[in-house]
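Below you'll find the structure I mean.
Heads up, this is only part of the complex; the chains shown haven't been moved.
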Amino acid sequence: MSSSVLSLEGIRKSFGPVHALQGVDLHVRAGEVHALVGENGAGKSTLMKILSGVYRPDAGKMTLYGAPYAPANPLDGRAAGVSMIYQELVLAPHLTVEENVTLGDEHARYGWIRPRTREVERILGDLGQQGVAPDARVSDLSIGKQQLVEIARALLFDARIVVMDEPTSSLAADDTQALFEAIGRMREQGLAVIYISHFLEEVQEVCDRYTVLRDGKMISTGRVMGTPVSRIIEDMVGRSVDELFPSGDHALGDPLLDVSGLQGRRGVPANVCFTLRRGEIMGIAGLVGAGRSETVRTLFGLDSARSGALSIRGREALRVAWMTPRAALDHGLDLLSENRKEEGLALNLSLVFNLTLSDLRRYSRAGFLQLGKERRDGARWVDALRIRAGSVEQRADELSGGNQQKVCLARLLQQDNDILFLDEPTRGIDIGSKAEIYKLVHRLAQQGKAIVMISSYLPELLGVCDTLGVMHKGRLSAVRPVPEWTEHRIMQFATSGYDA
Amino acid sequence: MKKPRNYKAMLSEIGPLLGLIFVFALFAALTPSAFTSFYNVKTILTQSVIIGIAAFGTTFIIVSEGIDLSVGSQIALTTVIVAAVLNLPGGDPGIFWPLLALAAGVLACTGVGAFNGFVITKFRIVPFIVTLGSMQIVRGIAKWIGKEQTVPTPDNWLTNLMLIDPSPSWLLFGPGVWLALALLVVSAALLKYTVLGRYTFAIGSNEQTARLCGVKVDRMKIVIYGLGGLLTGVAGVMQYSYLTVGDPTTAVGLELDIIAAVVIGGGSLSGGEGSVVGSIVGALIMAVLRNGSNMLGLPNYVQEIIIGAIIVGAVLIDQQKHRLRTAG
Amino acid sequence: SSSDESGADGAAALEIAVVPKGTTHEFWKAIHAGAEKAAAEFDVDVIWQGPQKEDDRQLQIQVLQNLISRGVDAIVVAPLDARSMARPVEAAVARGIPVVVIDSGLESDAQSSFIASNNYEGGRIGGQYLAEQLGGAGKVVLLRYQEGSASTTNRERGFLDALGEYAPDAELLVDNMYAGATMALALQVSQNILNRFPEIDAIFTPNESATQGMLRALETAGRAGDVTLVGFDVNPILLDAMWDGTLHGLVVQDPVGMGYEGVKAAVSILRGGAVPERMDTRTILVTPDNIEDAEIQELLYPDFDRWLDN
């Protein structure tokens, strides 16, 4: 049991000037679940993509079951029994569930495909997804279910090593449990599982051993049992993070935003009402698909509303149905999207273009842009948020994920509006950057801004917010001060819509 | 559990069919006798053969999120090559030489298609640009081979393929129509029931996914464009048969008609959607419109306006349907 | 065919540009042959350059402009449009380059000479013959060529006039359909016309591609030979059809002569001679009855290869 089925030694990989991996070792044994943890940009995904054959390493060697292993492409990886669940959703939206699950592994005779519906149904059943039909179109499923389809693909495949790169980042709690059970069965069958997650609780729950990466180097490895979480965190960020969540008071002031009777086109959100005061950080919890994003998007005019009104700074109520993003910005609202790549950054434009895009009026006179002023202000924000970039003219897609997220935040800061909707502001962000973002949110509240923060990560809501509401199927519970909530109470409302 | 999906899939193929029936009925009502005569139906079918066969190939390309603007030039190239081979010294218009000419024409287009695919995948240039370039290059080559002239050919059996009245009259339709029908069945089966077809859809739906799932995307694309070229080559032979000469200036802009046929038939330029049956229906709709307008004596410009409106209209209706489905 | 041997023997040969409407019809090949024949005879160079796309006025203007820039000694042009080409022709003359217009008229008085078949007369000849074949009555179709083409419009006019004169009882079924620029278009339209009128007696088509398209349509419909078809211009396929009895009359021009006379006129202007302002080249009716005459044979089967090396 103790000998490694997979050994990676001295793996190096550079992308131009970026040295993503600088000689990493990793040893995985049969029948173990091995956690791979580290900050954003530490190189976890890159290492796993080398393992699965997406990238080729610049140096280093890999051994799989005692034999040298050097995949040239994902096909080689699969042939060697490496199955991978990628961090970003890897699905063909036009195809059915069955077609996606079997993609690349079709059973065919003379090129003619033979259906594998039975097997696909069995796998979905194993994941507790009897309700997902094999002939449903994947684009018709929610993100959580789509994630599960991808997991099913990895399970259907007859693998010897399964890599899971943040598989639970958009899973509901019960789906996560079903996944853990499936992982447990794999362990029993003697498969090796590599599990990447930013949720250290999950690591403690399912993993046997761990390896920490930092800045493309292996820092430590060991048994999960008996290693304190604080030790792992310290290895990840290179210092001890004693206080993740900021402390210090900020006073709540007059009401800034009053929402009543918000009703979405598809019935989500359903009759949502809440009031937001100056200096308030209001959290919204809920399961995936509960309608949290939809609520703020509707308020911001990105999704259409059936009815509802909002009043800002006590002025007369506006109809949400007439809201547009432009009007929302002009009324002092601003939104940080949960998906920065699709909605948040113009990836092939420069950093400074992205920073000022929502506020070009400030940088133009009679329609003409004042490029100098724009660049100076851009440089200020880059310094203020410690964004790592060559210059303000650097293209957004040349930045690492965490820095991209900071650019998005900087756009909000630059816009300087009073009412901020932050949708999953720390999704996919490492723990050190998280702490920075929490501090920033706190500082904004102290300046008298009002913030709505949506997150699927309960500890952060409980640690950062003043008040909290929970959503279930489009309905928002009463918004209460955080101390009045317990995790149990939150989960009860989130799963049943019943508030004790 | 299986029904709703099939039902939906059928709906998206039935849509264009209803359109075809509507257009046909409309003209039948306006010009009763001449339009609906069996002979005229045969004419319409024959006139759809070329665009139809080329559209089968383009369907694969469009489903894979590609586009091929060089189809018209490829057709011209085929007619010229067929004519040139038939004129080779020592050639005689028996069975063999025309067969050789046919093979040469089809092979040349398959080569052009595969080359397009190669450049697209090897250098990662968008298909629009690559095929915009090869559209000109192939046209130039066709003119070069044809010495900038139409190339007359001796009589041979190839020129009988596109006759409206077939020579053994029990055939009912000309050989071209039967050939198109056979290719329809083969292409539809290829696209729906084989690994090739499945990968075509997967690449069009999400190329990255296909790649990560072990589909050899580059090689597949070369195959897809090559297949497109092959079918275009067959269409080119039909065009030769239609014209009985090699004409390097023929079929200018025909690719747009072909793309329109695919799109009217439910194909989506953003990939992942389309069907061979839909595409032939699209081709038929356009042929019926042209034929019917001539029957009515409508001027060309009215035809053009109607066809333009139908292209947009078809996509619009398709989209409403999708919306309905998502909502329901 | 064209050459650029500039001044190997000191005095460079005169460069005479010949600009056709297009390059793909047999007709233009014959003009080219005639031009080269004259070039050999008068010891000048011919530059043969047409618009890239058939019937593209803009491209023909560009070709003319580029030839002016190049500084050729004279230009012989078959204008695609009577008015559009006037400007560039005037520009050429203004820069001291004489222009001879062939085939189709130009609305300008800048050109030195206009050499063409009498298209109207050609149309009349065809119309008269068709009327005789009909015996004075019957159902007739005129498939026009293309919007805005002067020479074919004149042929169509001549045809209609003669038809009215010699067959007043004939019924004209269609005269508002256009064949379009290429044979493929002509063929499709022809098929649809044939389906629309099952009872056509005779058809007139005013140029090569329209004639060939209609002939092919008759063949695909199995009606070739049953319907009297009179066309305009000639190519080997049309001649074969006449031998087969599926084509009944062709009005042919003398493109070799036109090309020859065009270059000859240009040369004599450059060498200080006088040229007539207007010169008609022949239009002759070829029918199965006279096709074997020696004179016709020479017109129909000119020896291109003597002049063209491709």
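Of note:
Labels for the chains are A, B and C, by order of writing; each one numbers its residues from 1.
To be clear about the criterion, a contact is a pair of C-beta atoms (placed from the backbone, for glycine too) under 8 Å apart; a residue touches a chain by one contact, two chains touch by 3 or more.
From a predicted model like this one, the values you see are computed outputs, not experimental measurements.
The complete complex stored in this file has its protein chains present as A x1, B x2, C x1.
Operating definition for what follows: only the chains that are shown with their structure count from here on.
Within the contact network of the assembly, the step distance from chain A to chain C comes to 2. Put simply, the chain nearest the middle, going by average C-alpha positions, is B. For chain C, the chain whose average C-alpha position is most distant is A. For this pair, chain A with chain C, the centres built from the Cα atoms lie 72 Å apart. Shared interface positions of chain C, defined as residues touching 2 or more other chains, are absent. Among the residues of chain B, none is found touching two or more other chains. For chain C in complex with chain B, the touching residues are 22-26, 29, 53-54, 174, 176-178, 182-184, 187-189, 191-193, 195-198, 212, 216, 219-222, 235-237, 310. On chain B, the positions that touch chain C within their shared complex are 31, 34, 37, 39-40, 43, 46-47, 146-150, 152, 162-165, 174, 239, 242-245, 247-252, 290-291, 294-295, 297, 299-300. Listed in rising order, the residues of chain B touching chain A in the complex are 1-2, 4-5, 193-196, 198, 201-202, 204-206, 208-216, 271-273, 326-327.
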